[in-house]
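For this view, one protein chain was removed and the others were kept in their places.
Naming follows writing order (A and B), and every chain is counted from residue 1.
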Amino acid sequence: MTLLALHQVELQQGSSTDLYQNLNLQINAGECHCISGATGCGKTTLLQLMAMPNQFNYRGKITHSPELIIGMIMQDPHVQLVRETIGAEVAFGLENLSVPALDMLPLVEQALAKVGLALPLNTPVTHLSLGQKYRLMLAAQWVFEPNLMLIDEPWAQLDNQGITELCKVLTDLLEAGVSVVIVEHNTDPFTDIIDFQWQLTLGELIPATQALQASEPIADNISRHTASLSSGDNMPVNMALQQNGDAAAQSNCLLTLSDVTIRYANQIATLHINDTVSLHAGDIVGLFGENGCGKTSLFNQIVGVSDEYKGQISLLGKTPKLGLFGANLGFLMQRPSRQLFEMTVLQELEFSLKRFGLPLTNATEILTQLNLLPLASHSPHKLSYGQQHLVALASVLCIKPKILLLDDPFAGLDNHYFPLVINALKHFSENGGAIIFSSHRPILSSLLSKCWLIEQQQLTEHNVLKRAS
Amino acid sequence: MNSRFNLHHSLFIGFCATLLVVIKSMLRMKLGFSGHSMFLMSLFYLVCYGATNKVGSITLCGLLSGMLAMILGVGKGGLFILLKFTLPAIAMDIGLLFIGTLFSLKVRLILLALIGSVAWALKSGVQDFLVGMDINIVLLQFGINCLSGGAFAVLGALLVPLILKRLDAHDLLMKNGMRDK
């Protein structure tokens, strides 16, 4: 049975450009489709178009079967979880359908059981891990008993544990005859469940095998998607505990953390660093650990945004305090697009340069390096997500700090922007800058000088045995 | 009024109200200067008006911030914090009915801010009068509040066109948002 079909669909974005030119897709019961494509090519919009065609001014034909009930999961859990407890969250949809209060209870329990969240109904949503929140969003859709589930980019935000759990639930759904459409640029973790794979290129959907031949090769020697599900949570590279006593390197040490214990806001979980870990000029350090293990919190301590720690942190020979390091410290937070405020991209870069009294020519230099010069006079808020990300990174790079901290800098970056960022970081480190970046899965092993791994609330330093490049 | 605001507008107004209450609770007592809350009120109320360009948005923002402040126990809490936020908002909306499209955006916003601060001072005045305060003292306090509240409110209002101009430049104003001519 065909649940949903797109026939020669065209859609314009804004006033000029064609987002889609000739979209054709047919989804039958029990099928799993996966759609990949570059950032900004309209993957998310495509899901919304499928779910709510009447909100778009499209040409062509979109057919919904009379039996079709759609469940949709967007990227950001913050946006979709609207209630405080898990029971109320799942019941939100039922409230809107005027289901009597007492009839809600069994429906909510069933939905939660279906996604493997057998927790008390009044469990606060804030107590859940990101993976659990994701499954809660599934339950909140499952309560409508949908026969088509649309899922937007789960891989970028979930850690491997979360992806494994999600795949299990999706397998159950598919077995129960529900169709699934996943929009995702890394399809590896889902290969076992995907029936049809599509590539969204130039406004058209092409079967992925054809598209792969046509696509550009990704930068060499960079394993973007190293952590596959089959290999579990093992590190993808050979690592050995670092042998201390590298005396020569101590001279240009920029950051040391010794015997540090970090307390989070809720005062319960802590992150310990028992030994001394350090960062030297030219180092690229990967800070890896699952969602919620304290990576962001550690960054906040290092830059002096918060001081909820015991022990010793020494950055450029001083105890961190906000505003103490000026242009010597560059920090890129998660979702860096939120720091943009100037009228043009160039002004955005020049802001810090002016404030720190640095030469304004740095701005054009970095823009050229990142291929952003054509955008210099554009409004940063009219750019795509990937471009905004790059502009924010450029605004930090252009002050040429001694230390650069990047919190999850590759989230949501596609294969077009990814190599650009990598090259910029390589260039930065070759010129003596030190970098720490975080990610919820080990990546880029070939680029790292060492990695800091957080496991069971312990941060340990490892040497990375580089592959021959 | 209910159906005139779609959920997107309503939530934006609600979040502006939330931000207003959050900032107010952060700044509370730090400044210790009567009238500083009018700065935040006029700033956020007028941003709501500018972003939605609808009569009623200011009242809604006022009501919501009052309710949020009451729920969160910001300030002294209770019914009076509700009135404190709502009355200036209602007055501004009523003022808007009269000055609607007159004057330039900047002058209009300043006038609205002044109307709001008079209403704000009036609320305290009436309250003082009701508890039996001497009329001369009530008038004196009313005068002081009008002046200090008005000064802060105008300061807030002056920032609004700058914000709206920026939002507009980036195509971020909602469909019917206000564009400065």
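Couple of notes before you dig in:
Rule of thumb we're sticking to: contacts are C-beta pairs under 8 Å (C-beta built on N, C-alpha and C of every residue); 3 or more make two chains touch, one makes a residue touch a chain.
Following the convention adopted for this analysis, contacts and distances are computed from a predicted model.
Matching "Sarcosine oxidase subunit beta", "Hydrogenase maturation protease", "histidine kinase" or "Energy-coupling factor transporter transmembrane protein EcfT" against the UniProt entry of the left-out chain gives the name "Energy-coupling factor transporter transmembrane protein EcfT".
Shown chains touched by the undisplayed chain in the intact complex: A, B.
Of the candidate positions A:Asn57, A:Asn96 or A:Gln456, contact with the hidden chain is made by A:Asn96.
Only one of the listed residues, A:Asp76, A:Asp192, A:Asp259 or A:Glu455, touches the absent chain: A:Asp76. In the full complex, chain B contacts the hidden chain through residues 2, 6-19, 22-23, 29, 47, 51, 64, 67-68, 70-73, 76-81, 127-128, 130-134, 136-137, 140-141, 159, 162-163, 166-167, 170, 172, 174. For chain A, the list of residues touching the undisplayed chain reads 48, 51-52, 69, 72, 74, 76, 78-80, 82-85, 87-88, 91-107, 110, 121-122, 140-141, 144-145, 303, 305, 322-323, 326-327, 329-331, 333, 338-341, 351-352, 355-356, 381, 395-396, 399.
The rule we apply is simple: only the chains that are shown with their structure count from here on.
Separating the CA-averaged centres of chain A and chain B is a span of 38 Å. If you check the complex, the residues on chain B that touch chain A are 166, 169-172.
Put simply, chain A touches chain B in their complex at residues 341, 343, 379-382.
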